[in-house]
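Only a single protein chain was left out; the remaining protein chains are all shown in position.
Which chain is which? They are A and B, in the order written, and residues in each are numbered from 1.
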Amino acid sequence: MLHNNTRLFFWGGVLVAIVLLSFCSSLFSPYDAYSIDPLSRLKPPDAAHWFGTDNFGRDLFVRVAVAVRVSLSVGAAVALIAGFTGLTVGLLCAWFRPLDLILMRVCDGLFAFPSLLLAIAIVGVLGPNIANVVLALSLVYVPSIARVIRGAAMVVKEKNFIEALRAQGASSGRIIWLHLLPNVISPLIVQVTWVFSVAILTEAALSFLGSGVPAPTPSLGNLLLEGKAVIFTAWWMTFFPGIAIVLLILALNIIGDDLRDGAEPGLKALPVRVMRQLKKGAQRG
Amino acid sequence: MKWFLFHRLMALLPVLFVVSLVVFCLVHLAPGDPVLVILGNDASPQDIATLRQQMGLDQPLLAQFVRWFGAVISGDLGHSLFLNASVTDLFMQHLAPTMSLALYALAIALTFGLAGGVVSAWQHGRLADRVIRSLATFGMSVPGFLLGLFLIFVFAVRLRWFPVVGYRSTNDDGLLNLWYLTLPAIALGFRIAALISRMTRAVMLDVLQENYINTARAKGVPESLVLLRHTLKNALIPVLTICGESFASLVTGTIVIESVFGIPGIGSLIVDSIERRDFTVIQGVVLLITVCYVLINLLVDVLSYLADPRLSVEGSEN
Partner (left out) sequence: MADPLDEPHLLRVNNLQVSFATPKGVVTPVRDVSFHVGRHETLGIIGESGCGKSVTAQALMGLLTPRTSRVDGEIILSGERLDVLSSGTRRRRSGRDIAMIFQDPLSSLNPVFTIGFQIEESLRLHTSLKRQQRREKVISLLEQVGIPEPARCASAYPHELSGGMRQRVMIAIAVSNSPSLLIADEPTTALDATIQAQILDLLDDIKRQSAMGIVIITHDLSVVARLCQRVVVLYAGQVVEETDVVTLFQHPRHPYTRALLAARPSAGREPKSRLDEIRGSVPALDALPQGCAFAGRCSRATTRCLEDSPPLRMLGGATHQVRCWYAENTGSPS
């Protein structure tokens, strides 16, 4: 148990550090993410520019910080929008049979697409900007949340207390929002946290392909795209955004794992002192 | 069993319908006029009107959909707006590189994923297990394109073991083809290997708790066989399902990896078509990819069903 708590705190700390650094970057650096300085193009990391500069002379540290901000915001927006929409759709489908037939088919259809493909197609035809990225990703992930919520809600729906409420004359609305909803919060949180980290990854891929957040706004994906062009000459352009995204996703995954699994009964490593006791040979009893 | 297959296929139809609907809406609700895109903004109103009529764009949306859907069913996916080829031809031309890459990546992912999962379960709690699990968590957190860039930098540029970018088709030389595809396949397969490894470990550990594993040991089956025959065979059934799900990662992954490594496959086709606003190609290719994806999922479902004798062979009691 001790083993897992240290890990949780460590990565929680990493996450908090990343978030703080990215949102408070102006405290650490006088540069701004957009001003061009042709004299300082593609400088390697030094005391003035901790992460070096890019091909427009912009300070990379600030750009990475803003990129993290952008990616986190996009992820959060998608998680919230998909979360609310998926929750509503899932609950309504679980309760109203005719809605279920139509909406679930639509969800199945959307779910049938590989996620990046659908996102890239949507952004591709609507045009790349942040709003469209959020819209596309939300559309992509709503079905997975809706399905989970619907499944969980249908299980609750069969329970006796729902029948009792109906017999008492409670309205559908009341039952759905006051009684079904609290019982699906747990799977909802699990799904939403998953969507949060997956959305960040997908947005990075989108931006890397040029169908995501448009320049000059930095995103972890398009910074890597810029880095790819100069990978042989300016390693820092790929290295720092790369480290940032790996640390971010790693932290989210590890924390998410721990929260999701709780304790795996019987599969945890046993505490050291217990093993020692066993080895010594307990002559008790 | 036949009922199962029939049932599954029937369930597919509404899904495929919605998919085509979505694809159609995608393109036709987009801002911008495809006619203007083709002819350019200086085109005369007459030319615009003619082309619009030719392309059927003056019809109401529903009629357009019916027309398009009908064409699709009979196999006609239209023509590229920019390249002088039908969508189907373009798809076929670009298919081989993607298939090679995908299969190579899948082979890598299955080999390392299964092996990693089995070793992890066998050494449960010990160092090897922890190492493999950390590697898997890490693998899941690195986006494929980043890994690709890293591999290029280390192995192609610094060490010069592999070519940097590009592709050689199998028509030229099979081994050369593999050499060019190795780095991209690793970049693509690593993440999937991580997923498979985690799942395999979890399932194997579950199965190892079962009573029949104890019976095998009591029979005198050596531990290696207990793992590799008795446990793994039971573990493969849920693992097969996971492979199906990770196919999505494979499909989406090729899109990005092809862009990193300059492989002229379906992914590049999509990306280029989006850049060019070549709507018919976007429509057709997205549809084709999704249909393939749906069918492959169906295949995996059927295989999982067949692999479990409890499902496919009728029992006398449960």
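In this text, a residue touches a chain if its C-beta (ideal position, glycine included) is under 8 Å from a C-beta of that chain, and two chains touch if they have at least 3 such contacts.
Keep in mind that this is a model prediction, so the values were computed, not measured.
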{"item": "Residue, one of B:96, B:176 or B:221, that touches the chain absent here", "value": "B:221"}
{"item": "Among B:120, B:234, B:280 or B:304, the residue in touch with the chain that has been omitted", "value": "B:234"}
{"item": "Residues of subunit B in contact with the chain not shown", "value": "125, 210-212, 214-223, 230, 233-234, 237, 307-310, 313-318"}
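In the analysis below, only the chains that are shown with their structure count from here on.
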{"item": "Centre-to-centre distance between subunit B and subunit A (centres being mean Cα positions), rounded to whole Å", "value": "22"}
{"item": "Complex interface listing, subunit B residues touching subunit A", "value": "14-19, 21-23, 26-27, 29-31, 124-125, 137-138, 140-146, 149-150, 152-153, 157, 205, 209, 248, 251-252, 255-256, 259-260, 270-271, 274-275, 279, 282, 286, 289-290, 293-294"}
{"item": "Interfacial residue positions of subunit A with respect to subunit B in the complex", "value": "105-106, 108-110, 112-118, 120-122, 124-127, 201, 204-205, 208-211, 224, 227-228, 231-232, 235, 238, 242, 245-246, 249-250, 253-254, 257, 266-267, 269-270"}
